[in-house]
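Below you'll find the structure, written out as structure tokens, and then a few comments.
Missing here is one protein chain; the remaining ones are kept as they sit in the complex.
We call the chains A and B, going by the order they appear; numbering starts again at 1 in every chain.
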Amino acid sequence: MLDLVTLAGIWAVSLYLIYSKREIWIRRLPALDFIEEAVGRAAEMGRPVVCQGFGSGTSGMQSSIAPQIMAGLAVLGHAAKICARHGTMIIASMRSESVVPVADEVLRTAYRLEGKLDEYLANREEHLPWLQTQASMVALILRAKPATGILIGAFWHESIQVAEAFGMVGAVQIGGTGRLYQIPFFAAVCDMNLIGEEIYAVSAYINQTPQMLASMATQDYFKIAGIAFILLGTILATLGMATPLLNLFSW
Amino acid sequence: MSQRTIRRQIPLALTFIVGIIITANWFIDLTPLNDLGNTITNFNTVMVAFMMGFAGVNILMIHTRRIQKNMSQGNMLDVFFSVLLLGALIIWTAVGIFMGRSSDTYQWMYTNFNLPLSSTAYAATLFYLASATYRVIRARSTETTILVVVSIVVIMGNMPMFVTYIPALMTVKNWLAEVVVTAAYRAITIGVGLGGILMGVRTLLAMETGFLGGTED
Partner (left out) sequence: MGENGGIGKTLMNLPTWLYFGLIILAMGYITLYPLGFPIPISDQTRYVYAAVDELQPGDIFFVDMGYESGTIAFMEPGMVAIFRHAMTNGVKLVIVSSAVESPMLVGRLMDKVKPESFGYVYGTDWVHLGYFAGGEPAYASLLGDINGLVTEDYQQTPTSQLPLMAELGAPTADKIDLVGIWTAGGDVVEGWIRQAAVKYDLTFITEVNEMMVPTILPYYPINCDGIINGGIGAAEYENLSGFAGEAIKLSDMMTMGGLVVLVFLILGNIGFLMTKGGKS
């Protein structure tokens, strides 16, 4: 029951803070600022932008990595709008069949908002290839020779293969994932990075509505609470008095 | 019904209702609620299975068109690849349906085709890792110099040949992994967890619309 109370508490505090209409400032995320520049580079070079890595096989919109896929799709929508505006080809390749219809909707909306829906529908197969394996993802990069690679979402061991393939064709790369053991690969190989939970800030950062910004700040308040518990736990454990705190969190 | 209602309001309302039921089902032990939650989960399973079937049909359509196009342009190699793909798709599906996944034929095909191909694709990671290590890890600044030194220690610490003669390498590697890396990963894990919860709250409140193509207004 305590887990439900905790979750409900987090939600209640979040809702209160989200709707309390305070002025919130959030720091810049250079990786997201860079998308416009990177798409511009692709337009200048006459080469496409490739967005890759949305789920994997059975791990799609129905699994625990769905929030990361949604973050990736938000970036896809943002990049697709800029591409449509510049007339740059954007290719979004999926690894999970459950994400294909959602990505289709994202691209459709982006092109419709720029008044270029017909352009998207005429080239839909090229915009949205469904690629199952990392080998075919790499092959796509080597064939398309994109100027920009965007890798935001959930990734498995294909992360280094895909990122390095982008490097081989001279593409600039924007990487970001919440999957822990892929973060070092992106940190090493990509030009711009979103680390861990930064990928969840994408929508708030792009839209900048007061409620969205407040939800970002709320996340930080909970982090501060987490740090306080860590410090408290460390002190109590050092004093040999951590049992009550441990029991509190042992549900 | 307006386009906006179909494209926005109904999906967002469904997201809210289904999200609340599934979340409540996870925490509250109440038979009608649990039954409803399980029904929705089963819906999801059926939809995913349907999507797999749909994806198969889609591949069939795309590659049939591609074969026609490439035949007329004389790209026979591309025609060959598309025929190979469609042949494999049809044979695997037929064997799976008519003989069963646990049949010897299916097992033989899996062991002799899928297994070596998957293993090769996974093993190729080594080459990309090697390429990335050589190309990227350079002592450009103080931080990257530390990265280079740590990389060398960890690679050596993972190699029995070095650890046998320099046991301290394993100690240093383990210390780095268990103290430095673990501390950072714990922090990122907490952040990712909280970020996921807040993403859920925003999705249920219809604030997070990235999955519907972003804000239209």
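Some points to look at:
The rule is simple: a contact is a pair of C-beta atoms (placed from the backbone, for glycine too) under 8 Å apart; a residue touches a chain by one contact, two chains touch by 3 or more.
These figures come from a predicted structure and were not determined experimentally.
Residue in contact with the omitted chain (choice from B:Gln9, B:Gln68 or B:Asn174): B:Asn174.
Listed for chain A, the residues touching the missing chain in the whole complex are 57-59, 63-65, 156-157, 179-181. Chain B meets the missing chain through residues 26, 41, 45, 101-102, 106-107, 110-111, 114-115, 118-119, 121-123, 126-127, 129-131, 133-135, 137-140, 148, 151-152, 155-156, 158-161, 163-164, 167, 170, 174, 177-178, 181-182, 185-186, 189.
Keep in mind that, in the parts below, only the chains that are shown with their structure count from here on.
A straight line joining the Cα centres of chain A and chain B is 13 Å long.
On chain A, the positions that touch chain B within their shared complex are 1, 3-4, 7, 10-11, 14-15, 18, 58, 60-62, 67, 70-71, 73-75, 77-78, 81, 97-98, 100-102, 105-110, 113, 125, 130, 133-135, 157, 160-161, 163-165, 167-168, 178, 180, 183, 185, 188-189, 195-197, 199-203, 206-207, 209, 211-212, 215-216, 218-219, 222-223, 226. Within the complex formed with chain A, the residues of chain B that make contact are 23, 27-28, 44, 47-48, 51-52, 54-55, 58-59, 62, 121-122, 124-125, 128-129, 131-132, 135-137, 147, 185, 188-192, 194-203, 205, 207-216.
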